[in-house]
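Complex shown without one protein chain; remaining protein chains in place.
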Amino acid sequence: MDLTGFPILSVIIFLPLAAGLLILVMPATKTGWVNGLATTVGAVDLVLALLLYFSYDQVAAGYQFIEKMPWVPQLGISYHVGVDGFSLPMVILGALVVLCGALVSWNVDDRPREFFAFLMFLGTSILGVFASLDLFQLFFFFEIAVFPKYLMIVLWGYPKTRNYGGMKLTIYLFVGSMMALFGVLVIYFKSGLNTFDLLALDQVSFAPELQRWLFPFVFLGFAILGGIFPFHSWAPDGHVAAPTAVSMMLAGVEMKVGAFAALRAGIMLLPEGAQYWQTAILILATINVVYGALIALVQTDFKYVIGFSSVSHMGLVLIGMATLTKQGLLGAGMQMFSHGIMTALFFAIVGMVYDRAHTRELSALGGLGRKMPWAAFGFIVAGLVSMGMPGFSGFTAEFPIFVGAWQVAPWVAIIGILGVIVTAGYILLVIRRVFFGELPPALEKVSDVSRKDKFVIALLSSLMVALGIFPALLSDLISTGVAYILALVGAG
Amino acid sequence: METNITLMLNAILPEIALALTAALVLAIDLIFHHKKLPHRLLGTLSAAGVMVSFIRVLITANGAEPQLIWGGMLRIDPTSTLFSCIFLAAALLTILLAMENERFGNKAEFYILLLVSTLGLCLMAGAADMILLYLAMETATLPLFILAGFMNLEKKAVEAGLKYLLFGAGTSAVMLYGFSLLYGFSGQTHIAGLGAALADAGNLPFVVGVLMVVVGFGFKIAAVPFHFWSPDVYEGAPAIVAGFLSTASKAAGFAVLLRFMSAFLPVQTATWTTIAMVLAALSMTAGNLLALTQKNFKRMLAYSSIAQAGYILVGVASGGQLGASAVIYYLVVYLFANVAAFAVAGVVARATGSEEISALQGLDKRNRGLALVLLVSLLSLAGIPPFGGFVAKLLVFNAAVQGNLAWLAALGVANAVVGLFYYLTVLRVAYTHPEGEVEKLKLPAFVTVVLVICVIGIIVTGVLIAPLLGWTNLAAGALHP
Partner (left out) sequence: MMTWVLAHLITLILFSPLVVGLVLWFIPVRQVKAIRWVTLAGTLIPFFLALAAWARFDSASPAFQFIEQVPWYISLNASYHVGVDGISLTMVLLTTLLMPLAILTSFNITEKTRTYMQLFLLLETAMLGVFVALDLLLFFVFWEVGLVPMYFLIAAWGGKNRNYASLKFILFTMGGSLGLLLATQMMGMLTGSFDLSVVTEKWLALEGGTLFGLPLKTITFWAFVIAFAVKVPVWPFHTWLPDAHTEAPTAGSMILAGVLLKLGAYGFIRLVLPLFPAESQAFAPWLAALSVAAIVMGALGAWGQSDFKRLVAYSSINHMGFVVLAVAAAGAAAGTPDAHIAMNGAVLQMVAHGLSSAGMFFLVGAIYERTHTRDLNELGGLYAQLPVYGSVLTFIAMASLGLPGLAGFMAEFQIVRGTWPVFMGATAIALVGLFFTGAYILKALKLTLHGPLPERWKKLTDLNVRELVVVSPLMALSLWIGLWPAGIMSLFNLTVAALF
């Protein structure tokens, strides 16, 4: 299909923004319109993203669907978007989670217009980052997410902890982005090219000494959003305090935005810096994997288990990236997608359970498999993905990461694999705790999930199974993007 | 140097317009003193005058060479033009807001003072001679003393006005002494020639002179440690006046600072740079930290303004064209954001009778639009895209990095984090719904207009960056004679 000339990426990116503004001015009583518009936008974006997927030329590879327009010529900033094999799956993921997030939020009755508008802004921010080929623009979209995140958590989140969780998350992430901003400015200055264009900056060889001290600023700054240890504690508190759709977006996609930006602006622009700091990052990321899993094991709050499991799984993404190998990067790309869907489903189901049981304490839950079979099924599927069980997308993602780790630092693989078994432990325990066993009397009247919820569960579950059985659906695409990254890094 | 009288008069037409408008307002008020004037007549007149001035400035904006007129006293160049635009815009917005205010909406004194002050500010921006500069500064500041204490029935207001006066007078005296020192050692009052003339005058007198001058400027821009007056003054003054003070008056101070800095030779610039650096670091840090503890919204905005001045000073310290351009861009953005913020503060204070931050609670329920305006303005101040404040901060920090002041940029970003904290806290309060019912808030028409203009300004400067940046680059380029 010939898409030349039609600015499809811009449409994908800005459609949510336009919808959000429109939603703000809708009449207060027409909640149905608000719900409908948000969901439709999510669906349209997903369809367009899939259109990109099918139109992408894997043989030619490289960045495609490029649009470029001067923005601030005096500073060498342009509006420059495009996707390659690595970012296209992320765009699909973003649209998918926006859609699912909108679907599970139809029951928000407190100021739904603001809620959905902020959700839409968040969507634009995410999609913008993934498609950005200009460093300023990337940062621009990255930062736009700050205020929707904060407001959505403190206004619609879990009342007891939302102020703390929201502020902690926002400040932590802002610190990270400010660090990154500093690094970005230094890159801009030192490149001598007076441009923010990523493609041009990719080709610049910065002095090794510069790269060594600059890399932590840029990489860590963005990786904080990815949940790197020890700067991860915002994630469990923030995600748990957030309303369901926001948790889905935050853990499902926002954390990937962080890792993605760390890759784009950190590793790809400062490859020698990445090599120099490789061991340190691997250590931190491995701690993520194991520590996150161990902490999840001892949680008593259903949502916190999932929160910490996200920290653990993002560690795998960071390991994959840090190995700077073909398989590692492939695995990182697959894991970003797989974990995105998985954790979105996890949080969606946690939300469904909480809406009905009004508690998240594991000790107060039980036997819900009988009352909410769809939720149980979805949670089990997501759980199996989380454990890295073959047949599901988690395995096809984790396996290459470990192969990459083997090439660079075998101990990472050996220690990291412990995370797998601990994950299996806490996942199975939680499944049993929540969905099997005795049904407490307080939960007798719990109803099953709605049709929209079932749709979300079915959609996300089938994607995870499909990717597990046919990894080639994404792996070939991602590999083309990986090749470009490796060329920059200088490895083979 | 231009000597043709007609042409010189032509060049200061905007200032003349302002003066005439002020005279007209004064006349009408005196003549019709005991009669009931049509509501908003005075305000409309003043606004019209400012508009005329504004249009005139814009027409000549793309004028040719910078020119010195009136015997080298005044310099008309893109810099002065752009700054004049800032002042006039601020004045216009303030007048529009004032018109809706019952307490001083039809008080001629208000408009006269404001117009005269604006006149002084415009002259400040164009001043090329120390004497005119001093005159302009006094012309600008004296009316502001009175405006600050305008609500003379309230204790806080009187205190504010008096404090402002004392502080202003004191710093003004020191500054004048500094001017005299500089004159003494250089033998001339022309600012642009100071650099060359002082080259062989030895360091100490120069430094002392500069320091004293900086006292005056520092007072104007409310930089630490010359800031002590501003929280009390902002708190006591009417919100609208505080808005004008924090934007236009501050901008003028920066204009002068930039002019002075560019006048000196590179060798001497080091002194200026150090001073600016120190002021910047102190202002950012102290301003932000002190803002954290504030319970009064206007006071918090005052400290926030001090911090913002600190960020702008980073641009000043960075020097060069990049720095100057960043400073001016920041001032434009800051104008919109602060005017809006103070306007909201004023509206809420009048509706609830309290200026505390807690009074903002439920703003979202009272008036959704107002809450959104607050959101946009505070986020711009915090430096979050897609609002102008982000671009402004970026430009300033970029200038710092390029000017080998990377550590200052690092301090700046750290401060931005602190800033975000209290801006977000205020927003959260505004959007939190209180127990029980709250009254809806209706906004008068002109207030809405002003707020809309500000929001549009914030967003445009945040997204359509190139046009304004082109203009500020031009202005920055023109700074160097």
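So that you can tell them apart, the chains are marked A and B in the order they are listed, and the count of residues begins at 1 in each.
Here is the rule we use: a residue touches a chain if its C-beta (ideal position, glycine included) is under 8 Å from a C-beta of that chain, and two chains touch if they have at least 3 such contacts.
Everything numeric in this text was worked out from a predicted model, so none of it was measured.
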> Thinking of the complex as a whole, which visible chains are touched by the chain that is not shown?
Replying inline: A
> Thinking of the whole complex, not just what is shown, which of A:M389, A:L439, A:A466 or A:L486 touches the missing chain?
Replying inline: A:M389
>> Using the touch definition from the top, which of A:S177, A:Q211, A:T343 or A:S479 touches the missing chain?
In response: A:S479
>> Among A:P73, A:P410 or A:G490, exactly one should touch the missing chain; which is it?
In response: A:P410
> Of the residues A:L22, A:A61, A:L294 or A:L428, which one touches the chain left out of the display?
Replying inline: A:L428
>> Under the stated touch rule, tell me which residues of subunit A contact the chain that is not displayed.
In response: 326-327, 330, 384, 387, 389-391, 395-396, 399-400, 402-403, 406-407, 410-411, 413-414, 417-418, 420-421, 424-425, 428-429, 432, 436, 471-472, 475-476, 478-479
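Rule of thumb we're sticking to: only the chains that are shown with their structure count from here on.
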>> Can you compute the centre-to-centre distance for subunit A and subunit B, using the mean CA position of each chain? Integer Å is fine.
In response: 42
> Taking the complex as given, what residues does subunit A use to touch subunit B?
Replying inline: 24, 70-75, 77, 111, 114, 136, 140-141, 143-144, 146-147, 150-151, 154-155, 163, 166-167, 170-171, 174-175, 178-179, 181-182, 185-186, 188-189
> Once bound in the complex, which stretches of subunit B touch subunit A?
Replying inline: 364, 372, 375, 379, 384-386, 390, 394, 397-398, 401-402, 406, 409-410, 413-414, 416-417, 420-421, 424-425, 427-428, 431-432, 465-466, 469-470, 473
